[in-house]
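Yeah, one chain of the complex is gone here, protein chain that is, but the others are all in their spots.
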Amino acid sequence: MSDDLLRFAPIALPIAGAVLGMLLEALLRKPKVAMWLTVASLAGSIVSVFGGATGLAGYGSELYTLDAAGGILTAGASAFALLALFLSVNYLKPQDDEFPGEIPILLALVPAGIGIIAGARHAMMIFLGIELLSVPLYALVALRRANAAAVEGAVKYFLLGAFAAGFITFGMSLLFASEHSLDLDALRAAAGRSPVAAAGTALFLAGLLFKLSAAPFHFWTPDAYEGAATPVTALMASTTKIGAVAGLLKITPLLPASAWPALAAIALLSIAAGNFGALLQDRVKRILAYSSVAHAGTILLALAAGLSAADPALAADLHSAASRASVYYLIAYGASAFGAFGIIAILERGGDRFRTIGDFRGLSRRQPAAAWLLTFFLLSLGGIPPTGGFWAKYFVFATAVQAGQLWIAVAGIILSVVGVAYYLRIVATCFMASEDAELGAPPQGKVPLPALLATLAAGVGVLVLGFAPAELLGLIGR
Amino acid sequence: MSLLPLIPLFPLVGAAACAILHARTLAARRRDAGAAQNERVVGAIATLAIVASFAVSVAGFFIIQHEPERRVAWIVSNWIPTGGQTIDFGFVLDPLSSVMCLVVSGVGALIHMYATGYMRGDKGYARFFTYLNLFVAAMLILVLADSLPILFIGWEGVGLCSYLLIGFWHENMKYAEAGQKAFVVNRIGDFGFLLAMFGAATWCVDAAGKGSFQFAAINESVLAGHVEPWQVTVIGLLLFVGACGKSAQLPLYVWLPDAMAGPTPVSALIHAATMVTAGVYLVIRMHPIFDASVLASSVVACVGAATALFAATMGLVARDIKKVLAYSTISQLGFLFLGAGCGAYDASFYHLVTHAFFKALLFLGAGAVILAMHHEQDLFKMGGLKRALPLEYRTMFVGAAALAGIPLMSGFFSKDEILGGVLAGRPVFGNEQINLVLYVVGAATALMTAFYTFRLIYLAFEGESRSNEHPHANPASMTIPLAALALLTIAAAALGLPSVFGEFKPLEHWLNPVLELGGESGNAAKAHGLSHSAQWLLLGASAAIAMIGYSLARATYGGGLAKSRARAEAMPGIYKTLVDRWYVDELYHAVFTKTLRLAGVVAGLFDAYVVDGAVNGVAASAKRAAAAARGLADGKLQSYSLWFGAGAVALVAAVLLLI
Amino acid sequence: MTFFGAPVYFLAVALFALGIFGFLTRRNAIVVLMSVELMLNAANLTFLAAARGTAHVHEASAYAIFIILVAAAEAAVGLALVLALFRIKQSTDLDVASDLKG
Amino acid sequence: MNDWILPLLVGIPALGALAVALAPAKRDGLFSLALLFCAAEAALAIFTFTKFDGTNPNEQFSFSRPWFALPTGAGEAVPVAFHLGIDGLSLLLVALSGLLAPVILLSAKGHIERREREFLVWSLVMIAGMQGVFLSRDLLLFYFFWEISLIPLYFIIGIWGGPRRVYATVKFFLYTLAGSVVMLIALLYLAYNFGTVAIQELSTKDIPVRAQLGCFLAFALAFAIKVPMVPFHTWLPDAHVEAPTAGSIVLAGVLLKMGTYGFLRLGVGMFPAAAVQCGPWIAGIGAAGIIYGSLLAYGQSDMKKLIACSSVAHMGTIVVGMFALNAAGLRGGILQMINHGLSTGLLFLLVGVLYERRHVREIAEFGGLAQVIPAFAVVLTVATFSSIGLPGLNGFPGEFLCLKGAFDASPLLGAAAAVGTVLGAVYMLSMLRRVAFGPITRGENQKLIDLNGREWASAIILLIPMVWIGLQPSLFIKPTEPAVDLLISQIEKGRRSLALENGASLKIANAGAAETGKSGGRR
Partner (left out) sequence: MNFADILAYTLGAATLAAALGVVLRRDAVVAAMNLVLSFFCLSGIYLILGFPFLAAIQILVYAGAIMVLFLFVIMLLGVSTLARTPVGARSGLGAAIALAVVVEGAVLSVKLASGAAANTAATTETVAGVSELLFKQGLVLPFEITGVVLLAAMVAVVVIGRRDLRVRSVADFAREHAFDPRPLVTSMPPPAAPDGLDAHGLHTNGIIKNNARAAGEHHNSEEIAK
């Protein structure tokens, strides 16, 4: 019995935390309780993943079993949700006169959804996981419902999300119609046999690519990121991709191996759309949003490579390489993106001053620590060596080269150099503004401690990944 | 043997000492301590260093007598390991280099003594002697080197010192430009020398196929025939390009007239006695190459003759006393190459030695005149100095006589030997007539030389004084060297009397081991070329040429300036071109300097707009794409969903097609 | 020719296409939400049509139920958002919500 | 046994950067702390040079710790190690960058007034990055340090540079990054197809000629941008003009050498067949670069830009020397890397001296300085003549060997490269004349003060090795000779495999091999 409890712990704990939190919130009217409860449940989820919740068989294991990579993804999502909670603790207080108790509940449900997707061995589980992941996020984006931008962002995110849900369900129905089963292992075995199944997978894929914010489906990302409050954006930047990639890792094998060029095309399109979109941007959150589109493209590059081998033996190798690369990328990119948004959240402290690049001018003189930390995160996003971002990019392109797609790798990596240009622009504004240029508005009030801790935690994560990639690689590999 | 390395070492130490003193005077000047007292010390150190080196050279001269090959070689240390061969700091004292050492250090010492007087009161006194000592050291290294790269050290060393000394008064931009021009033209010559060096090291391989930079090895390999003829010619020509650069021959002579910007002792030492002869020394040292390749030696001869004639014409009309001597130096060097080109190496070396003496004498005399006339250099503003400067007049007269080739003077014998060598020497380009033509050119040059030499004497010393300054006497330290050089000029005649007066040829006999390398090829061919009667005829002709030149000059310039002016106007066209130095300077300026500057500007523009343009173009196109990408996101949910729908449909279609 | 062969799937695809058409062309938030419902119903129909008469009957209806429940959840959140938008913009026309751009 | 040296060589500046970043000391306290670390670095570099055993061709003092394994499917993985080693090829460069460390600090003291702490941190990180590049024996580690060394210079130019600094520094960063990412792809290709990223193993493994060519071209692109070779050089003048003096010294002194060192170690070392195949082309471009660079320099009116263009020409000489692929050329290439570092470093130092006093760099602004500041004029003259290649100073041995190598490879190439010596004299001496000689044209030049103690110290640090190499180059060339001979045997192996590849049957191959063997000059 204890095995089953342990097996479900990574997703059960956050859900339990949310429900209990809601009850206590209703009864005791003290938001602090819900917050600490969520913290405990998320921490419990992380601990349970490393405590051996992965790879166990048991009740309902044909529907839900966490493997090593899935475990890392769930733990990552829970960690990022935890950090987002810390980030938003007193971010919103000045705005909405009392801290809405529901935020911890919503924050707890997001990693639960991702855990479900990560462990899913059944298509419906993936769909439900996506829904459980998305609904709280819609609410979180629209948190400051008095702010027109937030509501607009949430509406766009929701409507396109519902549209994607329509595609996913119809895709699943086609899969069921042709294979009469939604069990992923059965479907993988039948991959490529019937066109209807392939079309169904493609539709399912479209929904997931929306969640990943890949190229043609990415237009919601800048608006949602800009509309939402910065801690929520930090959460979205780091976790939505984990959920999407967890789903993609399970759905792409259903596609016939010969379909990899489609994925590769979307990957390159995303990198280009993301990088070129951000090049002339003036508002920092939109820049980071477009950069997340580019990073989505990079991950897709690895997944496309993972798909491309015809004979089964090489296919298995490539798929494991692709999943290793993409999981590493998610954790490294997630930490860097979270860190960058964390810095912006600390600087904003609830206000809306640090919106455009102009506000960052001469930051290195006013807030040197913030400037250097932001630079570190941006370098990691750009994939410059001493940071985790470098190894992430390295492993992705390693998978592409292993799959023999040299020219696609070269194209992808040249486009990513364009990406570095706009990170440098932000860094240049912070450090290299001319002496006499008047500086952006100074942030008022002192630095909120929990937010600082969260951002520093992300920084340490990126640094450790930068200098010692072996640890995480080992964890994923096992 | 152990003291031979001291020869180049003394001047080096002297240079270092003067440099330190200069640095102290700089510091002292700021506290304006006694400069004069300092000058005496510096002058003494510098001169002593050269004298010591001269003494060791003399000792060396006697030491090598007893050596089997009259040759002593020593290696100081290894220098550059080039993978194949290792280049060492190797030096050799053999008959050729010992005489050169004697000339360099001897004349050098005298000029140093003269300079102590000439430069008195100049605030760069110590700096001057540092450079002068450094120059002598470099020249000695050049002469004593036993391999091409070590010779190249001396070669570029003297180039550096001539750059520093020409531009010594660097306050005046024109002098600085003259210095730069000298170095750049030398560098063009060095380009040829460098390639010749590599060619020799690569192609002149010994029996075992191993190349070497050593003179001995190269000469021996050329003689042994291991080198293909075209390669020998290429090396020969490239060596000659280097020699032209250094010895101011036709294409690369333009820097010498401008080099007169330097103080006069510099002109005397560098641009008359030592550095300019380095080219001839190189040709003589590598003579097996020129013997082996008819084309190379013929080119040397013809260029020599052409330069001699060309420079002499310009000498006729030069107004500046030092410019006259400069053109005469170029012309005499042309003579040397003419002789060397026809195989008369000992004759041209003999003329080299005598020329060193009397040209140095003339320059020092000119210096004395200039100093006396308070730095006035224009001949037309001088005159009647005979009475004021009697010693200078007599010594310069001796020098002029030697230069003009007045019979019984050393110049006469050495020039005659060369002309004889031309007639009896190797047929240029394979046929005899060209030798005859070259002889006629040589004779014409000799005539012009005699004319302009005595033109100088008469304009400067004869007639009535045309300037209002009253010349003051020069200090003893300047007059003693003049006298000494005059004696040397006269004594030099004894070094190489023509064979018709009996077999007393110490210089030729002394140089045999070096010039005998080729067995037949050397001067043996010349010895029995001319019969006694031909030799007498030759002597007579040379004497006649000299006397005609002397009398012509006396006639035109004897009666003072007015009459001579009239005669000059008689032929305006030629006079103008000669005065403007055949417009060569303008030609060079237009051809080289302007095109180079234009090329620089064009390269700059090309770089900024084409190469850089491409880079910025990439950035601009990226920005255009970025603007387009931003245009797509127009904020309307409908367009987002259209993209979504289109993407989904495309994806499904792609998957269906790719199954 | 029996309705339950190809025609039922035609109907499902038609419903799905109409849902997409409604979503892409209508600018009224409510109608857009209704179109999404249509697409979800199309999926239900396909599930059930595929499982007709087979042993997976119960499985298909379970999936249909799940989809209906999720549709309900989506509708609720959607309408809440529409209301919030209306309160800010006094209109449900989606072009009004186009300030975030670039 | 003494494998502690190399990690310390990289560690000292890194620790120094950390110490300076955290130390609470006030303004010049920080500076002396940084100088302490730099002095230690210089001492250790010289110590390494002396302890280096000049007879053994392969790497010494190697320090290797497993870092991580890149799984390449089917169970096995490519071991990536933190593997440092020094051998003949990198010895001189490590010594140079160690030596330049104090010079950078000393020259920075004068003109870095604001934000010293950041500057000191960045320059120390820069030095650590450079040493890392020269010492790493693992391709991935090489790439890791290669990109890390970009960041400090980005900030040094960006924050303390001139008016167009942001444009210049972004251009420098992106240009170099674009080249190096292509190298990353080639690096990955090698890792997957040959199962190792250790440079030593890759050099011994005979890679098929076609693959060699592909990888070589990818690596060559990255290094050509870094050297810079002519078509890719436009970032250098901008970077130099905008960089502060210390930035210019480190950029010209060491950063450009990473390109040539890369060509040597990775280009020729690992892909000899491709190097033999592309050698003449690259040498040709190098020779063109010499002439083009010299013409560019001649047309400049800004002193710093002139020296920047001159270093394009000098680097062309090094490339010509190296890709002559013979004993003399390789020795010349390696030595000339050091010479260029020293002479151009000194030239930039002197330009910095003038800039600190007059805050202007146009040559026309100066004139007749020899009369006002004679000591400066003397050092400037020595630096000019060293960069022209006057025998007796350090320029000559290097240039002589490069040109001899080029001549041995092909007389035409030798002649083209030798033209550089003449053009070099033209533009350098005209610059020297317009700056130091002639009358004093500007009033402000009257009151210029001569070199102070600090400036003399940094100049002396550079002058001593310049004269020493000039007089006794064998001391510096001897230790590199075994490694160069090893490289030559590698090239011969490349030639043979290339001949095998081209010659269809074995017979033609033998004839071909014999032919190419005998007359090195045949192209």
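Letters are used for the chains, namely A, B, C and D, taken in the order the chains are written, and counting of residues starts over at 1 for each.
Throughout what follows, a residue touches a chain if its C-beta (ideal position, glycine included) is under 8 Å from a C-beta of that chain, and two chains touch if they have at least 3 such contacts.
Being a predicted model, the structure only gives us computed values, none of them experimental.
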Among A:L13, A:L85, A:L379 or A:A421, which one touches the chain that has been omitted from the display? A:A421
Touch with the omitted chain, as defined above, among A:S178, A:S323 or A:S336: A:S178
Footprint of the hidden chain on subunit C, which residues? 1-28, 30-31, 33-35, 37-38, 41, 44-45, 48-50, 52-55, 57-62, 64-66, 68-77, 79-84, 86-93, 99-102
So that we can see where the missing chain sits, which residues of subunit B does it touch? 616, 619, 622-623, 630, 636, 638-639, 642, 645-646, 649, 652-653, 656
Residue by residue, what part of subunit A touches the chain that was omitted? 15, 18-19, 22, 60, 63-64, 95, 100, 102, 105-106, 109, 112, 116, 122, 124-125, 128-129, 131-132, 135-136, 138-139, 142-149, 152, 154, 174, 177-178, 194-196, 199, 279-280, 282-283, 352, 355-358, 361, 421, 425, 428-429, 432-434, 437
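The rule is simple: only the chains that are shown with their structure count from here on.
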Averaging the CA atoms per chain, pick out the one whose centre lands closest to the mean of every protein CA shown. D
Name whichever of A-B and B-D has more C-beta pairs touching across its two chains. B-D
Would you identify the chain whose Cα-based centre sits farthest away from the centre of subunit C? B
Subunit A to subunit D, mean C-alpha position gap in Å, rounds to 42
Cα-centroid distance, subunit B relative to subunit C, in whole angstrom: 98
Mark out which residues of subunit B touch at least two other chains, giving numbers and ranges. 630, 633, 635, 637, 641
Using the touch rule from the top of the page, what residues of subunit C touch 2 or more other chains? 20, 23, 94, 97-102
Under the stated touch criterion, can you name all the chain pairs that qualify? A-B, A-C, A-D, B-C, B-D
Enumerate the contact residues on subunit A facing subunit B in the complex. 155-156, 159-160, 163-164, 167, 192, 195, 198-199, 201-203, 205-206, 209-210, 215-217, 219-220, 222-223, 255-256, 258-259, 261-262, 265-266, 272-273, 276-281, 418, 421
Subunit A touches which residues of subunit B in the complex? 622-623, 625-630, 632-633, 635, 637, 639-641, 643-644, 646-648, 650-652, 654-656, 658-659
As the complex stands, subunit D meets subunit B at residues 171, 175, 231, 233-235, 292, 295-300, 326-328, 330-331, 368, 370-371, 374-375, 385, 390-392, 396-397, 400-401, 403-404, 407-408, 411, 414-415, 418-419, 421-422, 425-427, 429-430, 433, 436-439, 472-474, 477-478, 481, 484, 521
